[in-house]
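Excluded from the complex is one protein chain; the other protein chains are retained at their positions.
Coming up: chain A.
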Amino acid sequence: MTDQAYNFAYLDEQTKRMIRRALLKALAIPGYQVPFASREMPMPYGWGTGGVQVTAACLTPEDRLKVIDQGADDTTNAVSIRRFFQRTAGVETTERTTDATVIQTRHRIPEQPLAEGQILVYQVPIPEPLRFLEPRETETRKMHELEEYGLMHVKLYEDIARHGEIATAYAYPVRVEGRYVMDPSPIPKFDNPKLAGNPAIQLFGAGREARIHAVPPYSDVVSLDFEDHPFAASKADHECDLCGSAGSYLDEVITDDRGTRMFVCSDTDFCASRQAQGHRGRLSPQGATP
């Protein structure tokens, strides 16, 4: 049941129009951070207020919404955002990636390849990739304007100097359509290749920082690197202990007080679907597939 005390999807129509204008601008200038008048939402910053506002501006009554946090549909954050839109927009929700028309995500891109017509909304804490080395906003804006991106490589250089390799594992910087350098939000770099050439619309909302950026379908997205330290989309070198997948991003879970570990897909829908299809992992109740 839609809560009648609210406008559809909580935000008033004028605010949604304002956000949609920002979204269109962001799609027209891939990777460029568009300022928008971020609104107070009935949840604290850091809980995805930017993503929630973008989702609210995108939703129609016919949409089917999926919300994931670190790949999981059942975490507190994901559940509360899903409930929020059930209540304020009355839209259908789903945990199945293929069935969803809008997916709001924190820190992951689903394993299941997305399709044309789907919208992926990212929650973004800090949208400015240059912030780490250049705290002055006026200066970072100028650097984007003039494509002065040498500093991004200084960050990667520091990584290699200190760790022997590019140790940046999350929020790995990318260049979009050969122009703007963008922070893809704290997704694991394993997900970076999925940013590129993706048929879905990818929208990024930063609530506290009041910025929106976007990657249109089928965009060219390149992870920054050095010739002699090329980008590598790494993950834990294991198979999922529940579904046996060797190609999905894994969470390491400690299962008892003695430090016994297991590796499971961080994408719960992907893992469950595989198990439903009969795939088995090392710790599956029925044992591993022969």
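Simple rule for what comes next: a residue touches a chain if its C-beta (ideal position, glycine included) is under 8 Å from a C-beta of that chain, and two chains touch if they have at least 3 such contacts; residues count from 1.
Assume contacts and distances are computed from a predicted model.
Chemist: Going by UniProt, what is the name of the one chain that was not included in the view, given "Probable septum site-determining protein MinC", "Phosphonate C-P lyase system protein PhnK", "FtsX-like permease family protein" or "ABC transporter ATP-binding protein"?
Modeler: From the choices "Probable septum site-determining protein MinC", "Phosphonate C-P lyase system protein PhnK", "FtsX-like permease family protein" or "ABC transporter ATP-binding protein", the unshown chain carries the UniProt name "Phosphonate C-P lyase system protein PhnK".
Chemist: Among A:92, A:158, A:220 or A:251, which one is in touch with the chain left out?
Modeler: A:158
Chemist: Using the touch definition up top, pick the residue from A:39, A:179, A:229 or A:279 that touches the left-out chain.
Modeler: In the complete complex, the chain left out is touched by residue A:229.
Chemist: Mind listing the chain A residues that contact the chain we can't see here?
Modeler: 133, 142, 146, 148, 150-151, 153-154, 157-158, 160-162, 226-229
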